[in-house]
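Everything on this sheet refers to the single structure shown next.
Complex shown without one protein chain; remaining protein chains in place.
In this document, chain identifiers A and B correspond to the written order of the chains, with residue numbering beginning at 1 in each.
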Amino acid sequence: MSFDAVAQQPKLMYLLQGLAAFAAVVSVILLALHRAPVRRRAAALILLAPALLLLTVGLLLPGLRTLALSFTDDGGDTWAGLDNYVWMVTDPRALVVLRNTLAWVVLVPSLTTAVGLLYAGAVVRSRFRTFALSLLLMPMAISFVGAGVVWKFVYAYRPAAVEQIGLLNRLVVAFGGEPRQWLVDSPWNVMFLIVAMVWTQAGFAAVLLAGAIRAVPGELTEAARLDGASPRQIFWRITVPSIRPTLLVVVLAQAIGTFKAFDIVKTMTGGQFGTGVIAHEMYDQAFRYGETGRGAALAVVLFLLVTPFVAHQVRARRRTG
Amino acid sequence: MTCVRERLASRAFTAIAVVIAVLWTTPTLGVLLSSFRPEEEIRTTGWWSVFGTPRLTLDNYAEVLSGGGNGSGRLAEHFVNSVVIALPSVLFPLVLAFLAAYALAWVDFRGRDALVVGIFALQIVPLQMALVPLLKLFSEGWLFLPAWHLTGPARFGQVWFAHTVFALPFAVFLLHNVLAGLPRDLIEAARVDGASHGTLLLRIVLPLARPALVTFAVIQFIWVWNDLLVALTLSGGTAETAPMTVGLVSLAGTYGNEWQRLTAGAFVAASVPLLVFLSLRRHFARGLLAGSVKG
Partner (left out) sequence: MRFGARLALAVITLVVTVTACGTPRSSDSRAHTTADCGPYARYGEHPGTEVTVYAENRDREADLFEETWAAFADCTGIDVQYEGDGEFEARIQLRVDGGNAPDVAFFPQPGLLERFAKAGRLKPASAGVVALAKQGWSADWNGYATVDGTLYGTPLVANVKSLVWYSPRFFRDRGLSVPRTWSELMAVTEKVAASGVKPWCAGIESAEATGWPVTDWIEEVLLRQQGTDVYDQWVAHEIPFNDPRVIRAMDTVGSVLKNDRYANGGFGPARSMASISFQEAGTPVLSGDCAMHRQASFYADLWPKGTEIGPDGDVHTFLLPGADRTSRPVLGGGVFTAAFADRPEVRAFQEYLATADFANARMKKGPFVSANRGVDPANAATPVDRLSIQLLQDPRTQFRFDGSDLMPASVGAGTFWRGAVDWIGGASTRQVADSVERSWPEN
């Protein structure tokens, strides 16, 4: 079946209709606003209503439903009390999942930020700044399905006797070592997944930090340089302290993103070999095994774990603002 | 003396940068090279052997783009679907969040701060757990809302809806930060002139918020373009409505043994986000910064 351009027309028509309908809604809102006097609560309501309605239906209620489900069994039919939570802290596999999640949340934000900071610091004054930053951003453009293939060519294992197709084992063999099964040997395999995650995220951190570093007043660094400080000293004593707010924002954003990391685990190991994390295990339990209650309980724990980070981020924002 | 030390230190920095850049690009480069290699060689030899015996072919791309059947070939069709999904999924949350953020920043009402925090906190609800209720809404109706009963291209509507909902917390948060940081005098002056909220919104706030809007648009576009979970669940999964990522996954075949096709497929799929990224790179960084630290 080759590409049929005519068959695409209804889709494009639907796209136009959708955009037009949305434009109509927005126009109605704007018209209403045009009539409404300034400084009225009505104006706020009109502006906020679409977003709040969508959020309630799409996130708030599902969140509450998940909370309720976590106390049930058999897909919500029977009350299970705290059984699902007890399972989580007693089942050896669930404990491994919790352990891995903690490892992820400690390591991914710190490594990502460290790489991003060093890189940003190094390239920010260079002529090739934008090009250099795009190199790091590239992984973000590649889908997780693509990233799975990318890392397959890094971690692939072949027996010692034949040629390696994985880069890492090729290097190991070149230095006289035995090829290793990077994604199988627990607990180090968790580290190798984390590396892949850092790979996808570091560009984001680098761009943010590069922007912040550029915003550091030139007089500050110039003064330090005249005082005889080395670039390294300037970087660590002047630049880094001045961009602390951004650093905090980056770390927190990474931490929140890491809690929700799902795709990397899914495409690389499917949570096997003791590499599961909460976001992935939750999906497996709720859908693959039909254990909706356990999946929901994991979701609630995830929620509780992320909350302090979000609260902190809101506070961090206030402080910078 | 200081001069030498300085150069050494900056050389150390440069060295670090080069090492990181090489580490970050090599894996991608490997797949890029692999995508031009014959299937048999992809499976038996490493991509670096291409430097020794270059045997390049465009077969993988030809198969992925225009081959026949369910497995290969429909990427062109999926590409159209991806575009149809992505445009509204970027635009809708962008506009709605902009309106909401304006209200949260510049209209005084009680409980405003709590609302900001509440909306942002909704980011925590795991997507995976929100999918079932959304599906229920579309197929059976939910609470006070009627069922949608969408078929054919109308399924795109479900995907737009889901992406819009999931994007709102971050979008509102980002845009609220930017809008709240606009100079108060400017807004007040316009108000004294008798400007309505509508005029303020379009004439004064919108131009100032443009970098942040671009930033969000880029992030959201890449997210939507690369999304698999929402697409698989809500788009219907057939070539009629499913986006590139779904097509990409099925390229691997029932037994997943045709993964060499993914080398070419991954780059076809990534080409659009890469272009968007590269062309909007400058705006992207500027808006992000405005959102997080406000210059």
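The criterion applied here is as follows: a residue touches a chain if its C-beta (ideal position, glycine included) is under 8 Å from a C-beta of that chain, and two chains touch if they have at least 3 such contacts.
Treat the numbers as computed from the prediction; the structure is a model and nothing was measured.
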Quiz item: Thinking of the whole complex, not just what is shown, which of B:Pro93, B:Gly198 or B:Pro211 touches the missing chain?
Solution: B:Gly198
Exercise. Among B:Val165, B:Ala209 or B:Val249, choose the residue that contacts the chain missing from this document, as touch is defined above.
Key: B:Val249
Self-check item: In chain A, positions touching the absent partner
Solution: 10, 13-14, 16-17, 20-21, 23-24, 26-28, 30-31, 33-34, 75, 91-93, 157-161, 179, 181, 183-184, 186, 266, 269-273, 283-284, 286-292
Quiz item: Which chain B residues would touch the chain omitted from the figure, given the whole complex?
Solution: 40, 43, 68-72, 131-136, 138-140, 151-153, 195-196, 198-199, 202-203, 232-233, 236-238, 249-258
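Keep in mind that, in the parts below, only the chains that are shown with their structure count from here on.
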Quiz item: Quick one: chain A and chain B, Cα centre-to-centre, how many Å?
Solution: 12
Exercise. Please name which positions on chain A make contact with chain B in the complex.
Key: 1-4, 7-8, 10-15, 18-19, 22, 26, 29-31, 33-34, 36-39, 41, 43-44, 47-48, 50-52, 54-55, 57-63, 65-66, 115, 118-119, 121-123, 126, 130, 132-146, 148-154, 162-167, 170, 199, 202-203, 207-208, 210-212, 215, 228, 230-232, 235, 245-246, 249-250, 256, 260, 262-263, 279, 282-283, 286, 295-296, 299, 302-303, 306-307, 310-311, 313-314, 317, 320-321
